[in-house]
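Up next, chain A:
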Amino acid sequence: MIAEHVAFGIIAAVMVASALRVVTTRDIVHAALYLVIVLAGVAALFLLVGAEFTGITQVLIYIGAVIVLFLFGIMLTRSDFDQDAETDHKRKFPAVLTALLLLAVMIGALVDRFEDIELDPTPQTTAQVSDELFSQYIVPFEAVSVLLLAALIGAIVIARREEGG
Partner candidate 1 sequence: MTGATAVSGLLAAEVPYWASSIIKLGVVALVVPTAALILGYVFLMKMMSFMQSRLGPMEAGPYGTLQLLADGLKFLQKEDIFPDKADRTVFALAPLVVLISTFLIYVVIPAGPDAVVAQLDVGVFYALAVSSLSVVGILMAGWASANKYALMGGLRAAGQLIAYELPLVLAVMGVVIQAGTLDLQKIVSAQATGEIFGWGGIGNPFILTQFAGFFIFLVAVQAELTQPPFDMPVAESEIVGGYQVEYTGFRFLFFFMGEFGTAFAFGALASVLFLGGWALPWGDLGHWGFNIAGPVIMLVKVLAVSALIFWFRFTYPRLREDQLQRLAWKFLIPLSLVNIVVTGVFKVVL
Partner candidate 2 sequence: MGLVASGKAPKPLTKLLNLSRKYSIWMYQWGLACCAIEMGAVIGSPRYDVMRLGVIPFPASPRQADLVVISGTVTDKMVPSILRLYEQMPDPKYVISMGSCANCGGPYWDSYSVTKGIDQIIPVDVYVPGCPPRPEALLEGIVLLQERIGNEDPAVRWKGGPIVVD
Partner candidate 3 sequence: MSSTETGADAEAGAQPDRRREDWADKMADALGEGCLEHHIIPGSDLWVRVTRDSWTGAATAARDRLGCAFFDWLSAIDWLPSPYGRDMDAQEDNPEPRAAGATEQGYAGGETRFQMVMRLYSVTDHLGITIKADLPDGDLSIDTLIPIFAGANWHEREAWEMFGIRFNGHPDLRNIYLPGEFEGNPLRKDFPLLARRVKPWPGIVDVELFPGEEDS
């Protein structure tokens, strides 16, 4: 169990540091790349608690697809290699305050709630996921396809107007 704790510690530290860089760095591409590290960390955490399928999905969807989407988005909205838009808000201070307050509340709520409950890292197999998905959650599953279709059509409509104008 020690090894897992150490691994968790390392991963968590890297994730928090990277996440902070995501929201503070001035270079958008760097932000996206830091986001990759956070996402990879999340995937590692999933694996650490035995959520194998979701962990790999995290890699495939987030790193393999969503990040690419982000990078495309960035590269298509930047006009110059070395000119960075002002990314920081004037109201930085209130934002810090809000975030810290929120954090304080959450920590307050969580810190003693589930003391010393060790998570069971027994892997949950893909078959288990599948069985649950195709019995209990069949309606949401079909709903997902409609959601994706809607998103697709919406984005295409937006993009189409683009092409026209």
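How were these picked? Simply put, all candidates are chains of the complex that A comes from, given by their letters.
Note that a contact is a pair of C-beta atoms (placed from the backbone, for glycine too) under 8 Å apart; a residue touches a chain by one contact, two chains touch by 3 or more; residues count from 1.
Small disclaimer: the values here were computed from a predicted structure and weren't measured.
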- Note on the structure: chain A in this complex touches just one of 1, 2 or 3, namely candidate 1
- In the complex of these two chains, what residues of chain A are touching candidate 1? 27, 29-30, 33, 36, 52-53, 56-57, 59-60, 63-65, 67-68, 71-72, 75, 81-82, 123, 125-126
